[in-house]
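Excluded from the complex is one protein chain; the other protein chains are retained at their positions.
Note that the chains take the letters A and B in the order they are written out, and that residue 1 is the start of every chain.
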Amino acid sequence: MIGRIHTAQRTHGVTVAKYLIGFVVSVILTLAAFIPVMHNWVADWSSSAKVLYLLGLALVQMMVQITFFLHLTDGPDAKYNIITMWAAIVCVFIIIAGTWWVMWHLNYQVMGGAGRIEQSDVIYPANAAPAAAQTQ
Amino acid sequence: MGDPTAAPFEALEQVPIVLYTCLAIVAIAVLVVAGILLLGWWRALWHNWITSVDHKRLGIMYVVLAVIMLVRGFADAIMMRTHQAMALGEGSGYLPPEHYDQIFTAHGVIMIFFMATPLLFGLFNFVIPLQIGARDVAFPFLNNLSFWLTFAGAILINISLGIGNFGRVGWLAYPPLSGLSGSPDTGVDYYIWSLQLSGVATTMGAINFLVTIFKMRAPGMTLMKMPIFCWSAVVSNALILMIYPVLMAAYIFLTLDRYLGFHFFTNDGAGNPMVWINYVWVFGHPEVYVLILPAFGILSEIVPVFSSKRLFGYSAMIWALLVILVLSFLVWVHHFFTMGAGVAVNTFFSIMTMIISVPTGVKIFNWLFTMYKGRLRFEPPMLWCMGMIFTFVGGGLTGVMLSIAAADWAYHNSSFLVAHFHHTIIGGVVFAYLAGFVFWFPKAFGFKLNRFLGIVSFWCWFVGFYVAFFPLYIVGLKGATRRMQHYLDPSWQIYYIVMVAGVFIIAIGILSLILQLILAIIHGCKLKGNLPVGKADPWGDGRSLEWSVSSPPPPYNFAIVPQVSTTDAYWQMKVEGKSIKTSDFQPIHMPSNTAAGFWIGIFALILGFALVWHIWWLVMLCFIGAVASFICYSFFGDHDGYYIPAAEVQKREEAFARIEAKGRKA
Partner (left out) sequence: MSPTMIKTAQAEGHHDEGSTRLFGFWIYILQDLFLFATFFANFAVFSSAYSSGAAPKEFIDLGFVLGETFVLLISSITYGFAMIAVGKNNLSATRLWLCVTFLLGVSFISMELYEFHHLFAEGAPYLRDAQGNIIPYVNGIDDGKGGGIAAYWSAFFSLVGLHGLHVTAGLVVMVCMFVHLGMHGLTARNKARLGCLSLFWHFLDIVWIGVFTAVYLLGAL
């Protein structure tokens, strides 16, 4: 019974230090993302470089906050927490990347042109069609 | 065009079938309620069932809901088939398109979301805690709430019969037909809100079962010693957790389109209807695996018992389940090969779809190897299982035909497809769930269902299924499409007529099932609802822990939490000659009943109705009411539970020991 209480304290006794480290690193990563965009330092980067940089910073910050704020590895369910977390990350990847991949191909094949949505022909005659078709 | 909430009573005023059906339903409901009140059953109903958080009671209530909705969904099926048999030529048949379209939509929605899923959850609820040696699920209040939200969704969808109309858009409601311009009426709104309610309930249930299985297994029962049904529940509920949010998101987007002028799925305003189809099939394909995997689990429980032989290939079964879990999430585009994603996408998904038949095949062979050189007993549960194996394999084969993307251009959305998915769903899901229902019925109530009627029911379903659906393959290959209100080729009519005969054979099967239930209810009435403590293992040769307790199980399930050391824990207990403990008990902690789930369900039902009809003040009231009920429960609900005194446990266990001793002597 005494041993159990100690476990409980260890479970809930996370330190201030952990939170502060997480906070400081998150601030740094946030500023590293905002400041280049706000001051237009990334203007001559290629489109994919910009996306990779910002998404990369976002993913790193998410992992930082998961590690330092969520405390998944404390507590009796640490193993299950981590397994379910990785399974969920794979699922999220499939949902977002899968949708993106399928929709990119559908748009390309079905909506005409190299990528995005064009203004379609009017299907319901009563809908007034705004001026010219928009192309990207 | 115009206001969807105009003309709420049009169907009642203008379509006689609808008026008579609604009058009949209301009359039956009034009779039932009056009967309960007059017989003085209201108190018992409230204390023992409506406010119960006991997984066994909730499981039974889910099954009752599912059986009622089976009748409703089947009525839709009979109407469609009888209409189709007459529907040669323009303006033929007795169901005009605007009515016929509602029927096939309601049929699909009800059968998947309000029949199969509640039936599944009923079996999960009843069986899982007993099989893992637990006393209840992890979150009993949430369990109760899930049931009442599902109930609210079921009531809401049935209200659409009389007030307003139901969607005319198929069970997955593709836009722009389901958008405001294509469906300027309340049909799609009923669809959205009843499915949002049941979706929330299903998701909560999935959380409940996953936590229960991970955290509340008996000591010594590692995951690799757990019954396969519980493993199939893990995979099925994990899938639910992954896909129901995607469906919920799609419904939210459609709601925003219809209610607030957003343009997600419209043709104008830069909307893209194709992305809806993507989302619903990211949901829809794993959904069928949500349904079929527990069916596989049920077979893995029943086949060993009636073969008197251990399940062949326990780890291979688990491997197969996990592989199917991953693969089922990677095949969804096979539902829209023809939408035009192109060669790269179609090829990937075509190959993944073909691969998924491999682990399924592994499971089929394992059941066959379990039966091989076993001592087979052809009781009704085993008949259903053998019918399932034979029929499901056939359905799977047509699935492999459909998986070939190039060939799918001929099959897509034809009656061939309709035949395929009924083949797998009826042959796989329904047969297996009915097997489980008949198998675990004596555990729940202490007596078996009528055996003769059980055999009649099986054979009528089995023969009726083939007569009702094989002609559909043929007529599909001839060019008949799905959701077709009438056809013009006279050579097709004979097939539709044969299929009607099949549907009526199935109807006899369903009637036999209902008759079994009526006989069971009469038996219960004779005992004034106090079912005696029955023996633990009515079928004999039980292998898992639920067969170690009395039938029906005591409220606390296990007087002493069992210690497990192998798979087939009860079989091991029999081998070791464990006797039933009848002394030295501790008081057992039980969760308290609550009315909060019921009231939140009622608020949710009225909330859904108010949202459909744009009654905004009622929406605010019910939303606040539901949230307030939940908050009140957190403040004033009885979270401490109560204790069953040791003396009561002892009395119960002594009665159980007496029954078991009597059985052994006989």
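In the analysis below, a contact is a pair of C-beta atoms (placed from the backbone, for glycine too) under 8 Å apart; a residue touches a chain by one contact, two chains touch by 3 or more.
Since this is a predicted model, take the numbers as computed values, not measurements.
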Omitted-chain contact residue, chosen from B:192, B:210 or B:444: B:210
Contact partner of the left-out chain, one of B:19, B:86, B:177 or B:249: B:249
Of B:8, B:108, B:184 or B:342, the residue in touch with the unshown chain: B:184
Positions on subunit B contacted by the hidden chain, ascending: 1-4, 138-139, 180-181, 184, 203, 206-208, 210-211, 214-216, 241-246, 248-250, 252-253, 256-264, 266, 268-272, 275, 279, 586-587, 589, 614, 627, 631, 634-635, 639, 643, 646
Residues from subunit A at the interface with the omitted partner, ascending: 1, 4, 8-9, 11-16, 19-20, 22-23, 26-27, 30, 33-34, 37-38, 42, 50-51, 54-55, 57-58, 61-62, 65-66, 69-70, 72, 75-77, 80-81, 84-85, 88, 91-92, 95-96, 99-100, 103, 116-117, 119, 124, 126-131, 134, 136
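Just so we're on the same page, only the chains that are shown with their structure count from here on.
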Distance between the centres, which are taken as Cα means, of subunit B and subunit A, whole angstrom: 34
Interfacial residue positions of subunit A with respect to subunit B in the complex: 77, 80, 87, 91, 94-95, 98-99, 101-103, 105-111, 117, 119-120, 122-124, 126-127, 129-130, 134
Subunit A-touching residues of subunit B, taken from the complex the two chains share: 1, 176, 181, 214-215, 238, 242, 246, 267-268, 270, 272, 274-275, 278-279, 282, 329-330, 332-333, 339-342, 344-345
